[in-house]
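Excluded from the complex is one protein chain; the other protein chains are retained at their positions.
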Amino acid sequence: MNAGLFLGLSPLLVVSLGGLLLMVAEAFSKRRVDETSDDRDAGPSSELSLGTAVTLLAGAVFAAAIWFVGPENLEGASLVAPWVIVDRFTLFFSFVLCLGGALAALLAGGYLPEHRLDRGEFYPLIIFSTVGAMILAAAGDLLSLFLGLETMSLGVYAMVGFRRASLRSTEAAVKYFLLGSFAAALLLYGGALLYGATGHTDLAGIREAIANAQPGKGPNFALVITAAVLIIVGLAFKVSAVPFHMWTPDAYEGAPTPTTTYMAVAVKCAAFATMLRVLVGAFGEGGLESWAAGWPPVVALLAVLTMTVANLVAGQQESVKRMLAYSSIAHAGYVLVGVVATMRAGGDAQGSVMFYLLTYTVSTVGAFGALILMGSRGAEAVSYEDLAGVGKRHPAAGFAFSLFLLSLAGVPPTAGFFGKLYIVKASIGAGLYPLAIILLLNSVISAYYYLRVMVYMYMREPAPGAPIAKPMRSGYVATALVVAGVLVLVLGLWPTTSLQIAVEAALATR
Amino acid sequence: MSPLDLVFQYWPAIGAGILGALVPRGDASTKQRAGLGFIAALTTLFVIWLWPTEGAAQAAQAPGEWPHLLNLLIALPIVGAAAVLFIPRQMLSVLRGFTYVVLGIGFVASLWLLTVPMTAGWHFQYIKDWMPFLGIRYHVAIDGISLWLVLLTTFVTPIAAYASFGSIKTRIKEFCFALLLLQGGMIGAFVALDLFLFYVFWELMLVPMFMMIGVWGGADRVKAAIKFFLYTMAGSVLMLAAIIYLVWTHQKLTGDFTFDYLALSRVVLSKNAQLICFWAFSLAFFIKVPMWPVHTWLPDAHVQAPTGGSVILAAVMLKLGTYAYMRFSMGLFPGPASNLSANLAGVAILGGILYGALVAWKQRDVKRLVAYSSVAHLGFVMLGLFSATPAGMQGAVLQMVNHGVSTGALFLLVGVIYDRRHTREVDEFGGLAKVMPLYAVVFLIVTFASVGVPGTNGFVGEFLVIMGTFLSERLGKFAGIHTVGAAAGVILAAVYMLYVVQKMFFGPLTNPKNKHLPDLTVRESLALAPLVLMIFVIGFFPAIFLDRMKESILLHHNQYKVVSGQAILFADERDAKLLPEDTFSPAFLKGMPKKEKPEEPSAGAEGSQAALGGEGKVAQ
Partner (left out) sequence: MEALKAQFPATNFTLLAVVLALPLLGAFVNGVFGKRLGKAGVRLMALSALGGSFIAALATFLLLPKGEGGGTLAWTAWRWFSLNGRMGQTIPIDVAFSVDAMSATMMLVVTGVGFLIHLYSSEYMVKDPGYHRFFAYLNLFCFAMLTLVMADNMAVLFVGWEGVGLCSYLLIGFWFGDEKNATAGKKAFIVNRIGDFGLLVAMAILLYYTGSLRFAEINASARNLLDPVTIWPFGNLPLEAQWDAANPNANALYKAIVHLFLPEKGIQVYASTLVGLAMFLGAAGKSAQIPLYVWLPDAMAGPTPVSALIHAATMVTAGVYLVARTSAVFLMSPAAMATVAVLGCATAIFAASIGLFQHDLKKVLAYSTVSQLGFMFIGVGVGAFAAGFFHVFTHAFFKACLFLGAGSVIHAMHARIHDTDKSQDIRNMGGLKKFMPITRWTFLISCFAIAGAPPLAGFWSKDEILWRAFSTKIVAPEVGRMEPLWTWPSWLGQGIYWVGVVAATMTAFYMFRAYFLTFHGEFRGWKIVAGWKEPKHGHGHDDHGHDDHHDHHDDGTPLEGPKPHESPLAMTLPLMVLAVFAVFAGFLMAEPIHIEPLGHILSPVFSRAHDAVVLRGEGVEKLMWPMMGPGVAAFLAGTGAAMVVYLNKGGAPEESFKKAAPGLYKLIYDKWRIDELYDAVVVGMVDALADIFTAADKWFIDGILAKLTAAIVAFFGTVLRTFQTGRVQVYGAAMALGLAGVGFFLVRPHADATVDDSKLRSAGEVVISAAPGPGYTYRWEGTGTEQKDFSQVREVRINVNPGETKDVKLHVRNAFAQEATHSFAITRPGRGFPSSAAPIPVVPGNVVPAGGGSIPAKDIPGLINPRGAQ
């Protein structure tokens, strides 16, 4: 073992270690939940939230540090390959995942005490779930991939059902767990078939076996195709592509909002990382990448369905939280367009996917965070009506929410706009004109429901007699919003550096 | 120069100032007298200053172009908007004052643009790399065309702000923010020469306008605001796709990514792509103009918007559509623009000038009527552009300014009566000339400007457009019938405008609610005075405007003529081509991004491919 290996794994290690420490700290902490207390600083959140955020950010910092050192310069890091691959791709996703996790933890720091859910175990769950997500993003082998997936998912299942007293929350957790297990089983079965056909569990080996197939010798393509079907479906479930999305609105709505944020951000990013690794990496040759008969047309169809269905249904929602859930499905559809384009336009398109995930992360965290900020104890803001007049009563919160919504809608000069632009650029460069047009028209439909939030905030007064929630006060949430807001503007106005990084990271897998 | 010399040199301005101060009758306040005198003197100074002198002498004295002037014009309101966020909302006078100061500085600074003789080509050009990765640059410049639109913006927005603060009493802070952001976006869109930058500004304007309509608008404001936003966005996303396609094509031809308008002008797309991209661009612009049949957002938006919002919407934002059509659709896709011009001109006449006028006539809400009249007026502008003659295009640009001035004034006037009666139904009024004589006089003047009576601004623009239409070769065999149709619009303009004048001002004063309406207040008359003065200035001295745009128009026209010919001749079924640089005037290409590697001669689509590029063709 050598220093290079440790350094290469340092993001993972730092986050894991931090999680363990925090767990111990939580166990020995005197702060216990007191359901009767109105003191929002009494619970464990007040010390754990920041710690979690710092831990995750430390992971992000380490990832960034390795980037500057150059993962190819790390001797020994290849020892753990292909189970854990330390390349720029991994680092990029580690960074995004840690960032998303940290911001979600900060949101939790405000949300949990406010809504009397202040139990310390939430934070280790976030951390370990993030560890799983990082492993997922780094996995170059079907085994570690599955390991990461389950580590991540188990944590999230628990976090969804975190509001034990609430039937909705529990129901959401059960649904998510049932369907998630189904999907995991499909994925696992697909992996097994793939191993049977090619004799490899590592993605590079699988790719090679498929690419070098000769008549009479080499993998049984019937098995490979069956495996591909199962794996595609399993991944589509994780990114919640239509028609595998139906759990998403229920789970997102039932879960506590920080969990929702985390799911929308980190789980989705990790799933996309895997998708890129598997589809582009393992299935990138040997006819599986064919536009006529391979996975790209399937994913393209999924992308069109995902965008369109999610946007159409999102317009009909009465709950902002549910609307944001559908919006996150729609965004998955946009990203899928980028994934398809990757087969044609190469690293540039993959870079667009990764950059989009970054912009999507900050915008989504911001949007959910603003929604959290607008609710208070006993009066969580979920429906449009709850937001009526907020812009007048709480201009700063309204302004922040508007900014993130505009970013999600893709209005310049926000990050969301540039992300979308880059995906469109990639797909047009790949000749996927219909996909690009559908994407853009969908973003017009989506503008309608994002604007509707602004309409309620600025142009409606609350119905007479309706309870008026006063927004919570939380430094954590405010911090998360400021960070996300600054990132939204910076990524929108000066995207060059981050975009270059994303493309460089994407090229690392080629 | 002694003070006496100053008096001699500027006696018209001094005289005008004194006259302006004398104009209000006995009971007028000193403030009003001073204000009107000041406006009169300023306008006269403006005219003296603009007066065409000997070209050579002027060029010799021309000061250098300060490259940051346009940056200042864009940044000032945007930074100002950001600063407004930090001013406490209770300090209303500070907010208002700050807004005035920012807009005022912007106006004064924009006058500086006039010091430079507008020779063909770009002026006040400023270029800075923004996203070199994609060849996106911050590239701003003006020519004789955008000059007047920038000035129109800086001229009208302060007036709209001044008038708005009279009637808008709630959420002043948000209003200031939206107004300043809007101003920055509009100026930016007029001066941007990088398609990405243009698109950013183009979309940036949407949100403040959306807020303006939605927050301070009338009863049905939310629907109107959303309609406005979605219509515009639907058009512009398609434009975005076309921009990116164009950029890719350019990249395939040269190996360089660039969003630069100048560089992309050289690309001749394959035949179908040309047509599709032309429509993608033009649809976005036609929606904004708005041209029939995508105009229906306009009446709703106008009726619901607050007075200031309507003024800005009508005076400036609609011009973005016409300007962008002229600059980008005609500049980038001259082939389809040229081939389709006769048909499009038919749409502009039937759908805009005639249909708009007839529908306007049937409106019972004054504001709606004025909104439909905008459809008709902008039909003239578009006709001038489609005719693609120097006269027609000059007329079109002048008509853009004219429409900004006179329709802006009309919206202000409608706002005046709405503030008093909270209704705009024509039937509610009648005989107002008796109780509000000054209001009636101003309304009549603006009406006649809108109708295009000679001596007012409307005439010169319409005249040039009609003449240009008949002279047009692009319209071919249809030039004659188009001219007749356009000239017939002149009749209908009188029909609907005089209808509303008669209904509102003449006849017996029947409605008792109107018996004691106060006449124009000081604030209202001061807001209207510059617009009314400009109506006559443009009407009598259009040369000071036309002369400064002439060279740019000729350049644009000739380039359009040459490049459209080439685009039609050399458009291929499959491949895009790159026109050689010497097809264009060097003045036009000034500031085009430099190539990093030598250009491959007559490179086709299968030419060099970038490292990041994929295959060129879609699978069959």
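As written, the chain order gives the labels A and B, with residue 1 at the start of each chain.
The criterion applied here is as follows: a residue touches a chain if its C-beta (ideal position, glycine included) is under 8 Å from a C-beta of that chain, and two chains touch if they have at least 3 such contacts.
The shown structure was predicted, so the numbers you read here are calculated from the model rather than taken from an experiment.
Touch, as defined at the top, links the missing chain to these shown chains in the whole complex: A, B. In the complete complex, the residue from B:Leu111, B:Leu358 or B:Val522 that touches the missing chain is B:Leu358.
In the full complex, chain B touches the hidden chain at residues 22-23, 25-26, 52, 120, 227, 231, 271, 292-297, 338-339, 355, 358-359, 361-363, 389-391, 394-395, 431, 433-434, 448, 453-455, 459-460, 463-464, 466-471, 473-474, 476-478, 480-481, 483-484, 487-488, 490-491, 494-495, 498-499, 502, 505-509, 540-543, 546, 554-555, 558-559, 561-562, 564-566, 568-573, 577, 579-580, 582-587, 602, 617, 619-620.
Touching the omitted chain from chain A are residues 174-175, 178-179, 182-183, 186, 210, 213, 215, 220-222, 224-226, 228-230, 232-233, 236-237, 243-244, 246-247, 249-250, 286-295, 297-298, 301, 309, 312-316, 445, 448.
Simple rule for what comes next: only the chains that are shown with their structure count from here on.
Centre-to-centre separation between chain A and chain B, using Cα means, comes to 43 Å.
Here chain A touches chain B in the complex through residues 291-292, 344-349, 391-392, 395, 399, 406, 411-413, 417, 421, 424-425, 428-433, 436-437, 440-441, 443-444, 447-448, 451-452, 454-455, 458-460, 494-496, 499-500, 503, going by the rule given at the top.
Only residues 85, 89, 130-134, 171, 173-174, 199-200, 203-204, 206-207, 210-211, 214-215, 221-222, 225-226, 229-230, 233-234, 237-238, 240-241, 244-245, 247-248, 612-619 of chain B touch chain A when the two sit together in their complex.
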